[in-house]
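Here the complex is missing a single protein chain, while all its other protein chains stay put.
Up next, chain A:
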């Protein structure tokens, strides 16, 4: 590529270091930024397949999605998987508890950025911001009611390598009133964040919000 609308501040085949970045050092429900360690695909180089891969064209402005757009086919399939697992709530597990599974997985894997986004969603949809904050502050063993305990335990066990989920976790979810589709939603919510955490953690890093 010889034309680009942006100045060539970084060569595309080099890592981007953010020496003076204000890095968050704790889990938070605050809105964090995210900066890439590799050059996102410049919008001037987008072709039809890149726009298709973004699913929502507005995501070209996000450095995370514009970086993933370098392989647009897997990005598109990833995004459609993500949206269906979390937003398709006609039946199955309530949105709040899908977000709880995402938050617990992110807390376990150590993804401060993913945990911030999905803990906000979990708090918003459950109206249980204090419980969510305790999960962030104290970790996945934090005191929770028995239904949330079962969802967090199953998510954490599934997120471990090798996978540590057992029939006992499934039985506990059933005992808490989850039907098979709802249990499958916990599995998908946690499994998807095993995917998302690894992209977010390894292709860039979070930035603390500007101090007010």
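General observations
Keep in mind that, in the parts below, a residue touches a chain if its C-beta (ideal position, glycine included) is under 8 Å from a C-beta of that chain, and two chains touch if they have at least 3 such contacts; residues count from 1.
Note that in this section contacts and distances are computed from a predicted model.
Its UniProt record calls the unshown chain "CMD domain protein", which is the correct pick from "Gas vesicle synthesis protein GvpL/GvpF", "Sugar ABC transporter substrate-binding protein", "Glutamyl-tRNA(Gln) amidotransferase subunit A" or "CMD domain protein". Screening A:29, A:103, A:116 or A:194 for touch with the missing chain picks out A:194. Taking the complete complex into account, residues 12-17, 23-27, 37-39, 49, 67-68, 70-71, 73-78, 80-81, 83-85, 88, 91-92, 108-111, 139, 158-163, 165-167, 169-170, 180-181, 183-184, 187-188, 190-192, 194-199, 201-203 of chain A touch the chain not shown.
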